[in-house]
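As you look at this complex, bear in mind that one protein chain is not there, while each of the others sits in place.
Going in written order, the chains are labelled A, B and C, and every chain counts its residues from 1.
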Amino acid sequence: MILILKKGISDEEIESIVLKIKDAGLTPHISKGNERVIIGLVGDSRAKDRDYWLSVHGVEDAIRVLKPFKLASREFKSENTVITVDGIKIGGNEVVVMAGPCAVEGREQLLQTAEIVKNYGAKILRGGAFKPRTSPYSFKGLGKEGLMYLKEAKEKFGLPVVTEVMSIEQIEDVSQYADIIQIGARNMQNFSLLEEVGKTRKPILLKRGLSAKIEEFLLAAEYILFNGNPNVILCERGIRTFETYTRNTLDISAVPVLKSLTHLPVIVDPSHAIGLRDYIIPVSLASIAAGADGLIVEVHPEPEKALSDGAQSLYPEQFKELIKKLKKVGGAVGRPV
Amino acid sequence: MILILKKGISDEEIESIVLKIKDAGLTPHISKGNERVIIGLVGDSRAKDRDYWLSVHGVEDAIRVLKPFKLASREFKSENTVITVDGIKIGGNEVVVMAGPCAVEGREQLLQTAEIVKNYGAKILRGGAFKPRTSPYSFKGLGKEGLMYLKEAKEKFGLPVVTEVMSIEQIEDVSQYADIIQIGARNMQNFSLLEEVGKTRKPILLKRGLSAKIEEFLLAAEYILFNGNPNVILCERGIRTFETYTRNTLDISAVPVLKSLTHLPVIVDPSHAIGLRDYIIPVSLASIAAGADGLIVEVHPEPEKALSDGAQSLYPEQFKELIKKLKKVGGAVGRPV
Amino acid sequence: MILILKKGISDEEIESIVLKIKDAGLTPHISKGNERVIIGLVGDSRAKDRDYWLSVHGVEDAIRVLKPFKLASREFKSENTVITVDGIKIGGNEVVVMAGPCAVEGREQLLQTAEIVKNYGAKILRGGAFKPRTSPYSFKGLGKEGLMYLKEAKEKFGLPVVTEVMSIEQIEDVSQYADIIQIGARNMQNFSLLEEVGKTRKPILLKRGLSAKIEEFLLAAEYILFNGNPNVILCERGIRTFETYTRNTLDISAVPVLKSLTHLPVIVDPSHAIGLRDYIIPVSLASIAAGADGLIVEVHPEPEKALSDGAQSLYPEQFKELIKKLKKVGGAVGRPV
Partner (left out) sequence: MILILKKGISDEEIESIVLKIKDAGLTPHISKGNERVIIGLVGDSRAKDRDYWLSVHGVEDAIRVLKPFKLASREFKSENTVITVDGIKIGGNEVVVMAGPCAVEGREQLLQTAEIVKNYGAKILRGGAFKPRTSPYSFKGLGKEGLMYLKEAKEKFGLPVVTEVMSIEQIEDVSQYADIIQIGARNMQNFSLLEEVGKTRKPILLKRGLSAKIEEFLLAAEYILFNGNPNVILCERGIRTFETYTRNTLDISAVPVLKSLTHLPVIVDPSHAIGLRDYIIPVSLASIAAGADGLIVEVHPEPEKALSDGAQSLYPEQFKELIKKLKKVGGAVGRPV
């Protein structure tokens, strides 16, 4: 931590700040400039956070030198974390495609979609049984019934399953049926939920919040890691900006930035990021070119009949085309699909 | 709902869309312009959401005519909702000030703060027992112990208490100790939690999410209302923007906009919106001038020793000054403080 | 400037950075922490900007200690700048209301509006002769003809005039007709234009850019001051955020923040900030409560016939009501209107 003191600070005030620094078990290094005094704090300054120092009288600004996340950082663990689900490696060299409907709407719809995505090359099946919806009047998913269909699809087509939990109570049920538990964007800072999934050992697919900074995203992952679960997959899914043409704005540079800051796998959800199916393919190719370890994509056999997110669900033919093109771009960057 | 069809659409395609409209129990009104065909849907188009129509082949855009929230709307209930807590009316003509520390840090700190804010004119005591924190390494509150101190402060100083719940499990405990349950900004779209507090009859102080649109904010309130709890207080607490000088950007116009769209009380949290104590007073005055029904403000007897949010907590003397000035501005707009 | 060096940096690399610091005429103060080395630069580090230090090998981050603006800062000039236009003081204790139509549309419309706003209490007349429009197909103003009507209105009603310049060529003409020259939000970083108006001595009303940080806004003012013109009035007019209900989001806390950082007058334009006339009054009252030195408001005798910005123009009766309420709130904060 570095403290920038207020202009015209007196020697007594500086002395009082120095005492606080020593009380915190840190060593102060003072530099007196022409206009300002700055103090570098040596020692493990994670003990007192930036907020604390900002509240100290005479301190104008406090600048963190160390990153606030530790277990998630590359400095803590330099090699990539590879998470294996039924033999499928996420975070390894191969690009993994997860696909399926936004919501499980019924047995037929799910089995049909599972067959399509399996045939065209998806490795993992997505599908929501518990659906967070902005309006209380929208379809909220089939719940446990949906979980059973997911399990049936898994057994029939050999596709491991990723599905969302919205609350602590659902964790147990979902854990029995799913291979990967998703934490949705709106729950990225539901810290109680993060702690609980951190106590399981299930792989967690953590979506970036709509307005989460990269650092906050990694601190949300840190919650899970800190509670003992090392299996976290990060998912960039678009952030909220002033642009309204697309549903959100995919932060493509978050992919290489995250890959540099953390050892955890990073995938992209182009469907929620863009919201319009006709732009899913180019943005998916871009994600792999930027270094993503995988994709999670919405596909529906008949998007026009989808109970949620129909506008962003790919037609089966589009998904086929996506995979075909992904193989080429993946090949160009040394990442087989 | 109004559908704008794609350019160059054929008559057969229009016919197919018209069938879908009729299937949904709606009546289509078609207008053929020079370049586009538009169809107005007559009937209760809440049944099929915008998303559905966007996914229909041939539809370029779908525009909602009706607001997606109902129970929260002024059209549903034109007179103001006034929520009475221990005789204090929130949403009435009088401006209500809620104040106290960010977190309950101990018995002494809380009782001392309660006495200060009571003496200077606060009507309700705030204080966090369960604290959502961005980092797993930060102080997370005293939990149940904190709730007991809040109850003691309430009994001693006659101040009703508002405190946060972070998960469904905490609702029961918090309900026993608190008079108003707060849902924090990061949980504004924790729909499971909204549903559960909607099943209680406790007043709920619902904070706007960091990147929540006004419509989404009102839909979050709708979740609570829809589950049977009519006692919702809305709290504007700053939104996330590109500006980094302040912690967030207080959306001051949200106050009159919300007062116009909904019958629910609207208060402002200037502490989290701004994050810097020296700007809390002018922004608080602005909030009342704009029509807010109250404020929730952080005060700490010794902000420099606060375990969280010290930089934005008012000194007791500042709180005294705030109330003095609020009385004048409140008077000017016909709202006694 | 403070430099944070990369983890694991070698002594030779540090030495090479130290040489660069000395070359820049600065003195390095080195603090070696457990994990990082930081170097404080003592001397006038404005010579080499942050960008320079970021590009130096081994530097991970560079933090500015001094504010990048000087002439605009309170530290440079502690007392308020008061700009006098025809005897009207802007930035003094009295709140100044500027009002008029978005665009000068004709002689009748302008004279009629001028009479209305004068009668109800405006001190300065606004009206656009050169209009920046998002679309090339929109009404772009009457140009020089509009300037002449403004002058006529000024002479007839004794109202000084503020109007916009969009390019260097217009400065000479506008200077002859107007008392205050406006630089619009879209030109806030048109540095060539800032330099030229900086060479005049006319008061400049500088609007904040749609996505300008407070620091950038003050640096734009600094361009004008640096070129010799001390008469700059800052105008907060809403920033662009994700919220779409209002045209922009008024950054109300920018008012006290600016008043604290700079000695220049600060006014608010609620019309462009909100874009909907029914919310102009509460937001105007809030602006004065927050400490603004004035307002610039759009008024139109018949908003429905306005050639631009009709939706946000006040009806004459609303303007009358605004002034009446402003007087009360101004009184409450010790600022006569």
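The working rule: a residue touches a chain if its C-beta (ideal position, glycine included) is under 8 Å from a C-beta of that chain, and two chains touch if they have at least 3 such contacts.
Since this is a predicted model, take the numbers as computed values, not measurements.
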>> For the chain not shown, which residue from C:G43, C:P68 or C:P230 touches it across the whole complex?
In response: C:P68
> Which one touches the absent chain: C:T163, C:N229 or C:S313?
Replying inline: C:S313
> Of the residues listed, A:D86, A:E108, A:E145 or A:D278, which one is in contact with the missing chain?
Replying inline: A:D278
>> Can you say which of C:K118, C:K154, C:K207 or C:R240 touches the chain missing from this structure?
In response: C:R240
>> What does the interface between chain C and the hidden chain look like in terms of residue numbers?
In response: 46, 49, 51-52, 54-57, 68-69, 132-138, 166-170, 186-187, 189-193, 210-211, 216, 219, 222-223, 226-227, 240, 303-304, 306-311, 313
> Mind pulling the chain B residues that touch the left-out chain?
Replying inline: 2, 4, 7, 29, 31-36, 38, 40-44, 63, 65-66, 75, 240-242, 244
>> Give me the chain A residues in contact with the hidden chain, please.
In response: 211, 213-215, 239, 241-246, 249-257, 260, 273-274, 278-279, 282-283, 285-291, 325, 328-329, 331-333
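Definition applied: only the chains that are shown with their structure count from here on.
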> Are the chains arranged, by touching, as a line, ring, star, complete graph, or other?
Replying inline: complete
>> Interface check for copies chain A and chain B. Shared numbers divided by all numbers used: above half gives same, below half gives different; which is it?
In response: same
> Distance-wise, how many Å sit between the C-alpha centres of chain A and chain C, to the nearest whole number?
Replying inline: 38
>> Measuring centre to centre with CA averages, how many angstrom lie between chain B and chain C?
In response: 31
>> Please tell me the distance, in whole Å, between the geometric centres of chain A and chain B computed from their C-alpha atoms.
In response: 26
> Got the chain A residues that touch at least 2 other chains?
Replying inline: 211, 240
